[in-house]
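The complex is shown incomplete by one protein chain, all other protein chains being positioned as in the whole.
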Amino acid sequence: MGIEAGTVMLGIIGPEVVLVVAALGLMVADIIIKDERERQFLVWIGVAGILGSLAVSASLWGREVAYGFYGMVVVDNFSTFFTLLFLVAGGLTLLMSHRYVQERKLSPGEYYTLTLFATCGMVLMGKSTDLIMIFLGLEVLSVSLYVLVGYVRGSDKGVEASLKYFLLGAFSSGFLLYGIALLYGATGSTRLAEIGAAIAQKGLLGEPMLLAGMGLLLTGFGFKIAMVPFHMWAPDVYEGAPSPITGFMSVGVKAAAFAALLRVFAGSLPGLGIQWKEVLWLGSILTMTLGNVTALMQTNIKRMLAYSSIAHAGYILIGVVAGGETGTTAVLYYLLVYTLMNLGAFAVVVAIEQKDEKRLELLDYAGMGTRHPALGAAMAVFMFSLAGIPPLSGFMGKFYIFSAAVKEGYLGLTIIGVLNSLVSVYYYLRVTVMMFMKEPEAEITPVLFHPSLVVVLIIALFFTLQMGLFPSTYLHIARESIKIFL
Amino acid sequence: MINYIWMVTLFPLIGVVLNGLAGVKFPRKVTGAIGSLAILGSFLTACLIFAEVLRLPAAQRTSEVVLFTWIACGSLLVNIGFLVDPLSLVMLLTVSGVSFIIHIYSMGYMAEDEGFRRYFTYLNLFVFFMLILVSANSFLLMFVGWEGVGLCSYLLIGFWYQRRAPADAGKKAFVVNRIGDYGFLLAMMLIFVTFKTLDFSTVFAAAPHTLESGGLAVTLITLLLFLGACGKSAQIPLYVWLPDAMEGPTPVSALIHAATMVTAGVYMVVRCSVLYSLAPLSMDVVAIIGCLTAIYAASIGLMQNDIKRVLAYSTISQLGYMFLACGVGAFSAGIFHLVTHAFFKALLFLGAGSVMHGMAGELDMRKMGALKSKMPWTYWTFLIGTLALAGIFPFAGFFSKDEILWDVLQKSTVLWAGGAIGAFMTAFYMFRAVFMTFHGESRVDEQVHVHESPRVMLIPLGVLALLSVAGGFIGLPLIEGGNRLKEFLVPVIALAGHGAAAQHGAHEAGFEAVMMVVSLGVALAGIALAWLMYIKNPAVPEKLSERLSGLYRLIYNKYFVDEACAAVIVEPVKNGSLFLWRACDNKVIDGAVNGSGAVMLRASRILQRVQTGMVQGYALGFVGGVIAVLYIVFAM
Amino acid sequence: MEQVLFWICGVVSIVFAVMMILKRNPVHSALCLIVVFLCLAVSYLLLGAEFLAAVQVIVYAGAIMVLFLFVIMLLNLDDEVHSPGKPRMALIAGSSIGSGLILLFLLTGGVFKALSGTRGAEKVVAGNTQAVAELLFTKYLLPFEVTSILLLAAIIGAIVLAGKKG
Amino acid sequence: MVDTTQYLVLGAILFCLGVAGVFIRRNAIVIFMCIELMLNAVNLTFIAISRSLGSIDGQVFVFFIMTVAAAEAAVGLAIILSLYRRRQTINVDEVNLLKW
Partner (left out) sequence: MGIAGYTGILIMVAVAAAFGGVVVLLSRLIGKRQESREKLMPYECGIDPTGNARRRFSIKFYITAMLFIIFDIEAVFLYPWAVVYRSLKIFGFIEMVVFVGILLIGFLYVWKKGALEWGSKSI
């Protein structure tokens, strides 16, 4: 009894500690500052927290694998990779939200605090080595997002999205927990390493309880990554949520779920690969096809991007199914690429959007490119990258994933994937065409650029280009990160 | 100098940046000058490199300039770099040269257009990607260019997007090219898996001993690549987008849809000649598709009344010749025809553009006629282009087409016959166009004030006309003492094992001379028929009715011949041509293309309906998923 | 003794669960759910989880249900009325088939076979609370602290969403 | 003696009743109550397994699930409240502005 100091290792959760301290500081500052206008500066506390956290987690890169808190969490390159990814996503979301919050007179303190909490939940999910930590990380993330989705109180869509996300999220949590319970029953532990060891030692591979538990766990993660048919919440929620939060969800939640998925399934249940790969194989085909085909006819840009993000989850699943060194590397690289290009696209959406959910229809984008060439060019880059047109990073990501799939013998999956990515070009290009080649029906009020938003756009643009032109560094980092699975 | 090859691609990019991002306030002259000068820079750089390469011995003419390592991760290593070899140099020179001329022309042609700056930005961007495409050192970088030119083509076809037809045409081009790209991408994956690299040099060096000749892998790769080539180069069945692409501005049609981009498929096949020569089956497919396209498109061209559409079908047909050449292993002949075709087809399009310019945008040849005197410059240059295309000695087209036909004859008489028929039809429809447009009686609407085009448009016509006359001499046929182009290309293409025909041919110089006369005769016959029908007796139907009076039966006896001709040959051909165009082209293939798009959109609508907005429906989907997952997990 | 109590609890909880999902009036549903919760608390006791039984009564049957009732009254809800023209039956049929299938899977798939015949050691004796506590504050230290973040997020969320006038 | 399996079966039945309830009811609050029932069924499963394995970890897990349920309840009910204020209904059938 009692706690040995050595087992705690506070440094391991350093990034989270910094995030939480920043969030608490934000709350206190929110309480102290009375003036509405001064409160807008709260965002900088959040950004400072993210930056501090980034610094701490960057210092964890390349260290030896270290477990902490009685083996609840681990610091390895895999977790550090995802920590950095979540922090980047969180930071860009904060910056993107700055004007959004200001313009709509949303209370800034809670908004930024919850964003930080959600980021913290993601980070925890990425480094958990115990199902209970994964679950708690997921819940911290979800509860914060339930609120953020419905944050704009005057919005009918927002509150509806929030309700749908909440009900379905809680519903899927039930299945996830049931899966965990069955896994616990079959293996006697919720610890990932012990689960893996128990399966190997006791020869549990065909054990029905284990299989059922694994299946239910898959559905739980499938919900968060919006895998068909667990995806149905995504379009509605993405459309209704505040745009920066939609961007955040489409990259962060997805990446967090993939991190946990990889750690649980590739890390601890490789012996059951035949089963879960079969599920994900089918899921990936359905996901990308449905996402792309449905996106074709969307008229609302956020909804279109929602379906697009479903489709991208499908591509990433190809990498998970392919597995192996190349496949897993490709997944990580793709997630990184996707995070930046998708957030960039959402930054443009946020820039163009006006109060009360105006200017979100595709038709509203007519003439935007000719009016604001730089913005149009940026959007074009993001769209082309999402479409996978070389030499942008999106193409590299897809190319790497498909190559991995071919290499591992999933030729059919690749063919469908390539076909899908070709279909997708249609709707991505439509945005660009709309922006540059269509005259607006009415005179458009010019887009007001906010410095924070411009920073987000520049960062996203830079990395979307750079990761496509010089992907080696990032591929190398991704490869270093997945060594634990080899 | 070779190491500065990247500068060739840099110049157009500078043009894009200057005009596209900074050029809002530039006056039109400056915009046009920047655009043209950028291309001139590329052209001059390419010339310097060419001069340097020429000085090297033949064996050392291939070098790779690696800019930086793009991807180095695990088994994948891709360098961004340029391949300087005779093939890419020929392409670089042709592309940048023709582009430059067309840029100059555009300054006059587009002078009044609102989107002047946009136009030049797109055009420079196009040249940038095209140069990347032809000078890339790996499949991946080539694909970058491939996609890039496709994109620019899409943007430029739909340049006048306010009108519906261009927008639709752009969409169609887009959809069709997707199919081709699909083939290219899959081929690339297969190449990567087979060779672990995408670099041309490594792949081609390794191919002969990695791949089994005639094996499944190489056949699959080459067929998939050819699918890509079909899309880009408008071959059966993926040619449908090209005639519609004529909705774009005419210089664009000249540059992209005649001289450069559409030949990318041919270039790619030649570039992969090593692979193709390992896959006899694919070679046959290429040859047959090429031959079919050549005849088919030419036959449709016979009865088109829109001058640009005539040229469009002619382009498809000529591309078919190039593939036919590649398919029989005469890769250098294909490239030769590609180059000469770039000259004279660009000339013809620009001439058509000049006619349009003078006729206030009129395209229908039935409303032209007797323009010869009003637009002499345009007429003479157009005539030169037509003679070149028809394959009349000593114009450029004669040499290249003759070489193709000669090489084809070595392989197969049937294919040769197809090519000859195509050549006959080509000569016919081209002269039909010339006669309808420039000769005969004027059918011009009186309101239209016909005038010759400004000098800025005529000079490019003159330059291209010169090239169309002289261009053939870079690849003089064998009997005149060695084909310089073919020799120059040897380092690239010799690997493909071609050359049998060449050696063969040297011994049969006399026979080749005969064949030259034959092909010349075929072309002349086509011209003669056109002359008979459109100049000598421009109204066959009217004469028919006159004949019934019986009075002039004997006098007009010779018209009997015409009429017999009309009844036996012309009418069926005419009807057949119209039938092909209306039924096959418009309904079946267009329908298939538009249909596949429509099916996707309909599927989209249906799938949309699944998303009912009812949260319980979503939960039901979730539970359905749970059951499915459990089922799969237990069933496996 | 345990047998009897288990069967009573089991049957009562199932009956009330069914009533909960069938009762038209949400208040009745809530009351039924309380009964289910209490039955489960007894089951926890039977399973030797006294601490959790207590927490179940305090948190679930007590606090959370109060919250539910408050909200129901706050909204002044009447009985559910059928919205006409909705494919209600399809949903019901689908759901019963769906949940039935899941149940079938779990029961006939031999999912629970692994643990049949076991009932565990009686060793979890005196001071179940202490045993839980020892784990909670050592091995589960981090989840415990994370919980505070979760609760804080919930506080903020509830205030933000329900607080000011919309 | 009660076999562990019996508890697990009871848990499974309650879980499925909860799932069925989610479909049958239209009142968002009642749907949420059904989800709570599902969570309770999971709790029962956990505790039964925990006893069968002779490990206390399952119980700690249940404790955390209860905490999470409380947090979710607070937020969820707040969402339902704000929905009611905005739309004057909590019938999920009428909440379908977002679709297609």
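Each chain gets a letter, A, B, C and D, in the order it is written, and its residues are counted from 1.
Just so it is clear, a residue touches a chain if its C-beta (ideal position, glycine included) is under 8 Å from a C-beta of that chain, and two chains touch if they have at least 3 such contacts.
Since we're looking at a predicted model, the values are computed, not measured.
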{"item": "Chain not shown, its touching partners among those shown", "value": "A, C, D"}
{"item": "Of C:Met20, C:Leu33 or C:Leu46, the one touching the omitted chain in the full complex", "value": "C:Leu46"}
{"item": "Among C:Val18, C:Ile97 or C:Leu141, the residue in touch with the chain that has been omitted", "value": "C:Leu141"}
{"item": "Residues from chain A at the interface with the omitted partner, ascending", "value": "1-3, 5, 20, 24, 27-28, 30-31"}
{"item": "Touching residues on chain C - with respect to the absent chain", "value": "1-2, 5, 45-46, 48, 50-51, 55, 58-59, 62-64, 66-67, 70-71, 73-76, 122, 125-130, 132-134, 136-138, 141, 144-145, 147-149, 151-152, 154-156, 158-159, 162-165"}
{"item": "Interface with the unshown chain - residue positions in chain D", "value": "66-67, 70-71, 73-74, 77-78, 81"}
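Everything that follows uses one rule, which is that only the chains that are shown with their structure count from here on.
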{"item": "Shared chain contacts [chain C and chain D, defined touch]", "value": "A, B"}
{"item": "B-D or A-D - the one linked by more C-beta pairs in contact", "value": "A-D"}
{"item": "Longest centre-to-centre distance from chain D, chain (CA-based)", "value": "B"}
{"item": "Chain whose Cα mean lies nearest the overall Cα mean", "value": "A"}
{"item": "CA centroid of chain B to CA centroid of chain D, Å", "value": "65"}
{"item": "Chain A and chain B: spacing of chain centres that average the CA atoms, whole Å", "value": "44"}
{"item": "Overlap residues in chain C, where contacts from two or more other chains coincide", "value": "91, 94-95, 98-99, 102, 105-106, 109, 112-113, 115, 139-140, 143, 147, 150, 153-154, 157, 160-161, 166"}
{"item": "Junction residues of chain D, two or more chains touched", "value": "8, 15, 18-19, 22-23, 26, 31-32, 49-50, 52-53, 57, 60, 64, 68, 71-72, 75, 78-80, 82, 86, 92-93, 95-99"}
{"item": "Footprint of chain D on chain C - complex, ascending", "value": "2-3, 6, 10, 13-14, 17-18, 20-22, 26, 29-30, 33, 36-37, 40, 43-44, 46-49, 51-52, 55-56, 59-60, 63-64, 67-68, 71-72, 74-75, 77, 80, 83, 86, 91-92, 94-96, 98-100, 102-103, 106-107, 112-113, 115-121, 123-124, 128, 131-132, 135-136, 139-140, 143, 147, 150-151, 153-155, 157-158, 160-162, 166"}
{"item": "Contact set on chain A toward chain C in their complex", "value": "1-3, 8, 13, 20, 27, 68-70, 72-73, 107, 110, 113-114, 117, 120, 124, 132-133, 136-137, 139-140, 143-144, 146-147, 150-151, 153-154, 162, 182, 185-186, 207-209, 212"}
{"item": "Residue ranges of chain C touching chain B (in the complex, touch as defined)", "value": "91, 94-95, 98-99, 101-102, 105, 109"}
